[in-house]
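Here the complex is missing one protein chain, while the rest keep their positions.
What follows is chain A.
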Amino acid sequence: MNTERDSETTFEEDSQPNDEVVPYSDDETEDDLEDQEPAVEPEQNRVNREAEENQEPFKKDCTWQVKANDRSFHEQPHFMNTKFFCIKESKYANNAIKTYKYNVFTFLPLNLFEQFKRAANLYFLILLILQTIPQISTLAWYTTLVPFLVVLGITAIKDLVDDVARHKMDKEINNRTCEVIKDGRFKVAKWKEIQVGDVIRLKKNDFVPADILLLSSSEPNSLCYVETAELDGETNLKFKMALESTHQYLQKENSLATFDGFIECEEPNNRLDKFTGTLFWRKTGFPLDADRILLRGCVIRNTDFCHGLVIFAGADTKIMKNSGKTRFKRTKIDYLMNYMVYTIFVVLILLSAGLAIGHAYWEAQVGNYSWYLYSGEDATPSYRGFLNFWGYIIVLNTLVPISLYVSVEVIRLGQSHFINWDLQMYYAEKDTPAKARTTTLNEQLGQIHYIFSDKTGTLTQNIMTFKKCCINGHIYGDHQDASQHNHSKAEQVDFSWNMYADGKLAFYDHYLIEQIRSGKEPGVRQFFFLLAVCHTVMVDRLDGQLNYQAASPDEGALVSAARNFGFAFLARTQNTITIIRTPEGNIRLYCKGADTVIYERLHRMNPTKQETQDALDIFASETLRTLCLCYKEIEEKEFQEWNKKFMAASIASTNRDEALDKVYEEIEKDLILLGATAIEDRLQDGVPETISKLSKADIKIWVLTGDKKETAENIGFACELLTEDTTICYGEDINALLHTRMENQRNRGGVYAKFVPPVHEPFFPTGGNRALIITGSWLNEILLEKKTKKSNILKLKFPRTEEERRMRTQSKRRLEAKKEQQQKNFVDLACECSAVICCRVTPKQKAMVVDLVKRYKKAITLAIGDGANDVNMIKTAHIGVGISGQEGMQAVMSSDYSFAQFRYLQRLLLVHGRWSYIRMCKFLRYFFYKNFAFTLVHFWYSFFNGYSAQTAYEDWFITLYNLLYSSLPVLLMGLLDQDVSDKLSLRFPGLYVVGQRDLLFNYRRFFVSLLHGVLTSMILFFIPLGAYLQTVGQDGEAPSDYQSFAVTIASALIITVNFQIGLDTSYWTFVNAFSIFGSIALYFGIMFDFHSAGIHVLFPSAFQFTGTASNALRQPYIWLTIILTVAVCLLPVIAIRFLSMTIWPSESDKIQKHRKRLKAEEQWKRRQSVFRRGMSTRRSAYAFSHQPGYADLISSGRSIRKKRSPLDGVIADGTAEYRRTVES
């Protein structure tokens, strides 16, 4: 499923090689998330998942052997892999990393090899080789070589700069130091000297140099805190813990030096969160998992020092294994451009073939009889024609623009920088500028049809604030004070009595405070006690200030709420506890979770169950995120019994996780409901405005979220995706529609279904505003996902007979066809709706939806999200955008663009995307035009020179035309041009549709450009021809000599193409003006130099045009010819543009025309809006979701098993040091 989808991420169906054959580690997290989905999905889905899990070929072979403090062990011959023929290399990489590609010696060959892998470069290489054959060489050697070298050189320099940076980085990293045991003592060693099996010591704030097994640390229980920002971007602290026995015995230097443990574990892989292995030491086997491993790239925090054993070094480490190749996305224009280059190539071959035939004919008719042309060889005319074919391939090679690809890259790089530099996409609060992480997709931003948006953190701020709570059935948090009187003016609760309050919480319910301070209500106390202890938050003390580091913002919000209410969580010396022995001596299980999960596990006798349910519904309708809190008293005996089972399960060697889950299941039942919390997640600024702007730009927005249907609907209204007059369809409605459609299609098509052209008939009557809200399970139902999965299971059984197999493949094929039809119908239906909201969808489904639209609509898609669950979708869409916000960096890491706020999307698309698209289109059109205008003059000339592949220009001119005389203006236009300003682009989103409809660059436009080029070349050739044919110069010397003719055409060409780009440029900055006139001046300057006497004396055969420029260009007749040629080339273009602008003005023409008026209008409006702003405050909208916000550890209860000592000891250890600050 996954590989299938990835291979289709490329724009067209033609499959690109898949770079990602290794399964990514986020596939794993995705499954984890799926597991925690509330169990509301239909029963069939479970079957699916099991089927998937069964199929997953996950081998847990432990073949990686590491012996501590024994380097010679790893050099044994059976660990050697043969590389090449005889060179043997250890399978254990050393710790020196090598991210650079080249060294001094390999740079030139390797880089050239890389570059010649590109088709265009190879083409020019072949041309160069052709040019070395004297019989067919028709251009001087430098005409192709010089531009080609410049192009190669620019790319090589770029690569070199990149590689030097990598070299420096590598060197810096490899030369970092840490302490390694050598000869029984810790000695400082460089990172690159570390090897597998070494025991190392790390200090606070050190980077971990390799993947190491934590042996012991300075902290109690050998805990070790790490920051994993470099791995996953999350800045919160995570903790790792050493094994009990290594913790006990390996604290001293000498004991570490004699440590002789032997580890067997899995081979190096890229799964950051998985590790399986066993440590054999002192004749006992200890199971190892990811919680004992410190990964390279982490930073040691809050831990004075720790010791570890290197398991994977250098290239074997998980971070290095993860830095695999990233998939290469290409734009629609890229594909189009390539096809156009192929078209041009075909044109080139046809032209050459035609001219070659012409030459053969001419030779037979004229050439053979011309005594003066005797060449000394008696070749037949057809052989001469054959040679001339290659000669023309060389002469006309400039039809394929040599600098096209380099220029496109330069322009895209520039566009990306403009995105990075944009102040209006800079989010000051987080100091985050927008970032274009790829530089190849910019113009595609101007062609987006569908946006798929995550909700939490993307549309909403993902800043959680504790808003309300329900304790024992009573709702707190509305505006009320202690005396139960509602005041019109809400007064914020004063937390100053609490020394730990952070003063950030705004709470309006004074009654709750009263309750807490009085201490009368045990439920309230317990409620906040639970919030204060049951979580995974880490505490950091900075100058006496408490600083919470939470894995999820929900947790942070709850713990800081508890802190503000007087239940401050001060320090953690052990892991989170969910089972606690209260001061009174009872053992109590605390637990919090989503309502659906908790309600399943509640005790039947729960007095406040109904009230809490009501409260939850109220909270949900206010779009708050809810969580249920509950507890359970456990008998001493029961606990001991359970603890035994737990210990047994936790050391089980097979299916450990499952066994543990079962044990947890056992104790997490019959819970007593304590209450519920409600957290607010506000919509980000400007979301509704952005959405309405984008939909005016004819972009369809689909929201894909894990929320409940009701919440999703509320969010839809809040961000104005849905309005009062929208008809909302749900899964069941459309299922019926799709079903009848399917029936119809089957009836109509019958056997010939494939041959009946698809008739597009709308599903809904036209008119009216429709929206679709569909849940993940309905999605599966409708798209027949489950059925195919089932058939997959069936397939596993081996078919017995040939007959059976055929039947099976047939039915499978039929099923596939049906599924495809159904999917297509669904996409058609969904696209008829103005808004689509998919709720309760898994990350995989998110990606699937994106893929469906991509596949059946052939539209450009953009996915935007912020969390790990969006990674799949982001990678699938043509363009992935990551919101760099609260939830880690995973989405950002896999995205193509990132910024901090959803509202910047409108600027990214409507301004940068649109500009980039227009610039790129104009650039490409002009580029093809200028090369055709330039090259085809040779073609016309060949009719007058016996098709002999004579060029119409001087060789130096051909060499420099693309390089110097015509490149800069078009490059600058591609970088700077703006048809309308950014403000107007945003104000008129309708301007965006040109990109969606491919109006500015398509095959028609391409051929128009070519035709323009062809006509220009005709004018450029035939006007000078007419002028020269009969005349002589004013001094009687013939200006009809070849060299003067070449200079005349070249001058006319340079002036024409540079004026033409001037016409195409709609935004004339001084740089543009400078480059256009500069190019013309440069042409004349260089020409006069190359035609000077001095250079001819030095190189008589390279510079043959001596004196031509000065002699030809002093004649008024030639100037008049040039002027006429330029005028005839440009006047029709101007006339046509003017007429089309007058008769069929485009949207941007109109806006441009009324620019001044619009500007004035805008200023007037702005003045007006100043008055309005203060009065209306939009009702703030909220959102909530049921994502598992908690760190993995706690939600599965895995942390419990960290306890090795009996429970009494836990408290003695000072587990979760917690202090009541309320005097009760």
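Assume a contact is a pair of C-beta atoms (placed from the backbone, for glycine too) under 8 Å apart; a residue touches a chain by one contact, two chains touch by 3 or more; residues count from 1.
In the analysis below, contacts and distances are computed from a predicted model.
The chain that is not shown carries the UniProt protein name "Cell cycle control protein", picked from "AP complex subunit sigma", "serine C-palmitoyltransferase", "DNA-directed RNA polymerase III subunit RPC3" or "Cell cycle control protein". In the complete assembly, the contact with the undisplayed chain comes from A:374, out of A:374, A:497 or A:1003. One of A:422, A:454 or A:595 touches the chain omitted from the figure, and that residue is A:422. Of the residues in chain A, those that touch the hidden partner chain are 138, 229, 233, 235, 366-367, 369-377, 391, 417-418, 420-423, 426, 428, 431-433, 696, 915, 944-946, 948-950, 976, 978, 982, 987-990, 1023, 1025-1046, 1062-1063, 1065-1072, 1093, 1096-1097, 1100-1101, 1104, 1106-1107, 1110-1111, 1115-1117, 1120-1121, 1124, 1127-1128, 1131, 1134-1135, 1137-1139, 1141-1143, 1145, 1147, 1150-1155.
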